[in-house]
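This is the structure I want to talk about, given as structure tokens.
Of the protein chains in this complex, one is absent; all others appear in place.
Think of it as A, B, C and D in the order they're written, each chain with its own count starting at 1.
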Amino acid sequence: MRQRPRKGVLIAMDTLVMTSQLPLYAVLASALAPIPLILAGRNPNMREAVTFAAGFLKLWFVMKMLPPVLEGKVLEYTLFEPVAGLPVQFRVDGMSMLFALVASSLWILTSAYAIGYMRPLKEHAQTRFYVFFAFSLSATLGVAFAGNLLTLYVFYELLSMSTYPLVTHHQDAEARGGGRRYLTYLLATSVGLVLPAMLFCYLKSGDMTFAAGGFLAGKVTPTEALVLLLMFVFGFAKAGVMPFHGWLPGAMVAPTPVSALLHAVAVVKVGVFCILRVVTGVFGLDFLEQLDLGLVVSFIAGFTVICSSLIALSQDNLKRRLAFSTVGQLSYIILGASLLSDLAVKGSMAHIAMHAFGKITLFFCAGAIYVATKKKYISDMVGIGRRMPITMVCFLIGSMSVMGLPPTGGLISKLHLLLGAPDSGRWWLMLFYVVSTLLNGAYLLPIVFRAFFKTGKHFDAGTEVQEAPMFCLVPLTLTAIGSILLFFFPHLVFELASLMVEGS
Amino acid sequence: MKTIGLLSVLFTGILLMIAVVDFPDWGDPHSPANSYLSTHYIEDVEEETAVPNMVTAVLADYRAFDTMLETSVVFVAGIAIFAILRSIDGTSLAGTTRRLQRRGRSKKEKRKGQGRNRRDEMVAAAEREAAKPDLIVQTTVRLLMPTIQLFALYVIAHGHHSPGGGFQGGVILAAGLILVAMSFGLENTLAQVPEKLSLQLGNLGVLIFAGTGVLCLLLGANFLDYHVLAAIYPATDEIMARSHSMLVVEIGVGFTVMSMLYLIYANLSSHGDLKKGL
Amino acid sequence: MIWQFDLIILVFLVITSLIALRVRDLMSAAMILGVYSFLMCLLWAEMGAVDVAFTEAAVGAGLSTVFLVATILRTTRRSSD
Amino acid sequence: MDIVQQAPILMILCPFLGAFAVSLAGLIQRRWCYPLTVLFTAGSAYAGLGTLIQVLRTEGGVIRYRMGGWEPPFGIEFRLDALNAAIALMVVVVALLVAIYSRQTVASETAGKEGHFYTLFLLLTVGVLGISMTGDAFNLYVFLEISSLSSYALIAMGRGRAAFSCFNYIIMGTIGASFYLLGVGYLYIKTGSLNMTDIARILQEHGLYSSNSVRIGFLFILIGVWIKMAFVPLHRWLPNAYTFAPSTTSCLVAPLMTKVSIYVMIRIMFSVFNPEFVFGVGPRSDLVVWLAVIAMMVGSFYALAKNKLKMMLAYLVIAEVGYMVGGAWLANATGLTGAIFHILADGLMTLALFLAAGAIYYKRKSYNIVATKGLFGKMPFTMGAFAIAALSMIGIPPTCGFFSKWYLISGGIEAGHWGFVVGLLTSSMVNAVLFFRILERAYFEKPELPYEPGRQGKNALNFVERKGVDEAPLTMLAPLWAASLGLVLLGVYSGVVIDFISRYVNSVGFQ
């Protein structure tokens, strides 16, 4: 097994810790937005303007943090100290930055899309929708910036709570069931697994701050480490590792912007982000490698990858199919992290961003189709390419990104992941990636193919072009373009990702 | 329930008996309880408070705070019984009573037949007969009342030197009132000593007690630290101030105990409507 | 403090308490409880606790009994056990 | 008069004198009772702040107040340290909030008896406050009786099964208080003293820990307070008593009575006795923790089975008692810190939940959980506060429920008592199910009133369903939100509070 360079640790010691209130502002930008949102609630235009303003403000704050982070600095801000020596604290490093950038830029697009989706469908309680949307973004950034396990946990729970009203937005029996499943999974795992694991870590090591190389090394026995790792991997159920993925398809009852947000930006990504954080910051790659624990996680993740792809194949509801696709893709990321090689971890990190753009495009498309034609099922969408050509082209781009075909960003991250396998000395793990990529193709491409080259009962040769409203169309086009751009300009993503791997 | 009761009682009993083996002998003058605090009280009580009755001194001075609260316990009980039993609007409680009693009786009839019911009526009639005012009783009470009240006042006033004090005196006063209420009817007594007046007296009693304490506060000492009151009483030293204040305090206790126990009786015996006593 | 005297009262206390709980007529039970309280008061006086005995005589044997009687007259006289 | 020096006594005198003022005012004009009550509890809260500041500033963190100026073992003293200064402040704050809240509920549920109600209310506050402040074991008994008697009356003023359940409460409460008294007597016969600090000193100096009567005295005090706090298996009296009481009563009684009994337990365990003695005999402490686990399970699962909102909350009180007793008996500093912090946190949580339940009852005239249907639309502010309190009960950060659980679980792990850890987590999950069941109803379903057999006729006919938002009045909402935000604040500033509490915990002397 190849010895990883110790360079990373050295850099970590050199990194400058800088106190800055910027992370706080970035979180507050959306946390305080509900106040004007509620005040402007009666005037939809005003309300949406507030959302946009908050979105741009947030993005601006995040961007402002970019230069120092790229210089290798860590921005730190302590909120309060509930437990002596254990503050709720923000620490912004490369990894946080990458995630925060993705989340805050996609929030703006999602907001725009939400306008195009919610208004034509005349959804009720739109103000509440925007309010909780803003809250969940704050929680997401909080997770991204979390400097220790406690902070991570606090914002993780806040995210669960603030997305619940979004998931159950329709307030009907279906939403109720989905919402119940959503909370049951997320609360049971976080309270039942993460909390005790976290406390155990704290009691064993007396520390919780994420550090390069982790803080558990040498403090716990191998058995304890294994149990803890499993508790974390399963405990962050937002990552959808089987068998704790059940909430995700259930949560599909939500309005599409929410699904997009859940799947591409906030919730699931927070899950994998947490696992990445724990693997790198709590255990440390070296420690895991020493104990040879990566393999266990690899198998769990690999199993999820294959299984979910197979399930996705059998789904007729477009959103459900995409949901299972997401479950698979998330486990890609975890699989990458479990390889414990720099290359693969970098790839995992990048895949968060790449997949975000790809998957959000797909969801936007699904929503756009629903807005324009009220169709939910794939079997009803045969020939839809004639009616909505732009949407379906974007869908194609999204699919390619998810599969990892050029010229989309997905290719680059997937390549890293793929190469990470031999890098860690377990080349046969590549099999998982290869098989699942094929499966991805099998469940995504036929949709596009049939949309353009076949005629169905709803859309025949004579169908006229009638796209979804502009507010729907523009965001999805933008995200599709984003996916392509990421293929040509992946530098920023990788710079941040390598900062994480080396510095963190 | 019986077995649970028996078991828990046996459990406590056995525990307590185990502990008794460890006790100092009964009446041992040198047991810890008899040789630590009590020695101080016995030796210094007269010097410090000028009250020969140690119980009164400890009650009204050393542990005066306890006593104040104890007085308010009586007050709480009075108010509590009033709050529970008393029907202000006269509908809610009385209405349900009648309805439920009727229901209860009809059930009883079905079960036990008519005979029982007739006997009940006879008993009730006999009771009604017995409840009529009786000349002999009334005259006796008339004769007794002044003595009872005088004795009660003596008990309160002489609590420093002999057994007695505010509590005992207050209870005797209340007993006197209750005696009157029983022989002359509750309405008649309430006409003399109305409910409102006794409530006010009850308040007044505790307020006298607490007021003495607050006065000490205002004069710059701790709560209920009577010695500063020497500044108020004419021609007394600090020790006598304690003695005098104890008397004041005992009078307060007497007020409250008397009026509250009387009220409790009034409410309990008339079922909360204060109309007809026993 | 005369322990023989003490012992006799104690025995009577136990007996009265048992009777008070056994009697089915509540009025009699209340009366017997009055006797119990009075015996208790005697016992305390004999132990030198005059103030307590005084209070118990007035409160326990006097007022408590009156309250009990009042309640019994307002509810029912019979008890099933 | 030096106001700062006298703050502890003023804290208790305010409600005490207030009770009589209100009682007199009730004879003249019933409208004055409410403002007077608020005024006097506010005064008490102000004095409470003063006391707390004084404790913070004093060297050693202990202030003593001698009643009547007598030396402590001979006279009665108030002894305030980090432990009870915080709890006393919690008590007055709760009393103040409930007093503000009580305006409509008292007027509607106990019409015509406002004067008496508020008198008892204030005396109950005096009792509870006194229990938490006094340093004299017998004085504590007197306070215990004041609070019990007034709570009996306050509970018996309710409807339905109130009188019946109150009678059970009286019997159990009297047994509890008498056992406490008996235990104190056993300590007195061996030590000759009634002052807690003094008892502790004598026990230490004379090496009385091995004496059987001291041990059994300790046991009786424990059983006594366990009855008072409704610790399993002595909990049967509580749910009915709390459920059928008038809503203001349950708002005051539920957060205070059990918590203060737990305080007494902690005080006796660690201030009068010491950890060495209490945990000296190994399996015993373990047994209590297991009982605590059973309490959590019983409380949580019974709560799950109930369809009356208040009954459900009452069972949760039992579960929470399990948390605290378990924490205190884990035999380590972390667990004790958690237990003490949970007294404060749970006081506020229970308050917020009962306040919300009362507000719902006030508007919907029913405690049945069917009445919570669609309430997010009808009473958004009430339900918002309720949701925050529920989250705290489940243990979601950053509410204080999370942080108290944090310490309790840490304590459990530290002690290696996995049963406790699992029990606590399970109970949290059950709480989650419990509350989301209600929140779901409130969120998803259409408003509807339940049919209750007992409530037909006049009352049911009087109820007119209003369209749209039908929120409780401001005097109810303000305390409710104060309590709910207090939960978040207590969570955020739990570091400061824990710092303060650990002053006491460090002085206990765990190995």
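Please note the rule applied: a contact is a pair of C-beta atoms (placed from the backbone, for glycine too) under 8 Å apart; a residue touches a chain by one contact, two chains touch by 3 or more.
Just so we're on the same page, contacts and distances are computed from a predicted model.
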Identity of the absent chain, which is to be given by its UniProt protein name, from "NADH-quinone oxidoreductase subunit M", "Tat pathway signal sequence domain protein", "ATP-binding cassette domain-containing protein" or "Cation:proton antiporter subunit C": "Cation:proton antiporter subunit C"
Which displayed chains the hidden chain touches across the whole complex: B, C, D
Of B:77, B:179 or B:241, the residue in touch with the unshown chain: B:77
Residue, one of D:142, D:375 or D:490, that touches the chain absent here: D:142
Touching residue (missing chain; options D:5, D:54 or D:178): D:178
Contacts of subunit B with the absent chain, listed as residue ranges: 1-2, 4-6, 8-10, 12-13, 16-17, 20-21, 23, 25-29, 31, 33-35, 37-39, 41-43, 45-47, 50, 52-55, 57-59, 63, 66-67, 70, 73-74, 76-78, 80-81, 84-85, 93, 96-97, 100-101, 103-105, 160-163, 167, 243, 257, 261, 264, 267-268, 271-272
Subunit C residues that touch the omitted chain in the full complex: 1, 3, 6-7, 10-11, 13-14, 17-18, 20-21, 26, 29-30, 33, 36-37, 40, 43-44, 47-52, 55-56, 59-60, 63-64, 67-68, 70-72, 74-76, 79-81
Residue numbers in subunit D that touch the chain omitted from display: 138, 142, 145, 148-149, 152-153, 156, 161, 163-164, 166-167, 170-171, 174-175, 178, 181-182, 185, 188-189, 194
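To be clear about the criterion, only the chains that are shown with their structure count from here on.
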Pair joined by the larger number of C-beta contacts - B-D, B-C: B-D
Intercentroid distance (Cα basis), subunit B paired with subunit A, Å: 73
Whole-Å gap between the CA centroids of subunit B and subunit C: 17
Chain-level touch network, classified as line, ring, star, complete or other: line
Pairs of chains satisfying the touch condition: A-D, B-C, B-D
Parts of subunit B lying in touch with subunit C, wherever the complex brings them together: 27, 53, 55-56, 127, 155, 163-165, 167-168, 171-172, 174-175, 178, 261, 264-265, 268-269, 271, 278
In the complex, subunit D residues that touch subunit B: 1-2, 6, 9, 13, 16-17, 19-20, 23-24, 27, 65-70, 73-76, 110-113, 116-117, 119-120, 123, 126, 130, 138-139, 142-143, 145-146, 149-150, 152-154, 156-157, 163, 182, 186, 188-194, 202, 211-213, 215-217, 219-220
Residues on subunit B engaged by subunit D in the complex (per definition of touch): 15-16, 18-24, 31-38, 40-41, 61-66, 69-70, 72-73, 75-77, 79-84, 86, 88-89, 196, 199-200, 203, 206-207, 210, 213-214, 217-227
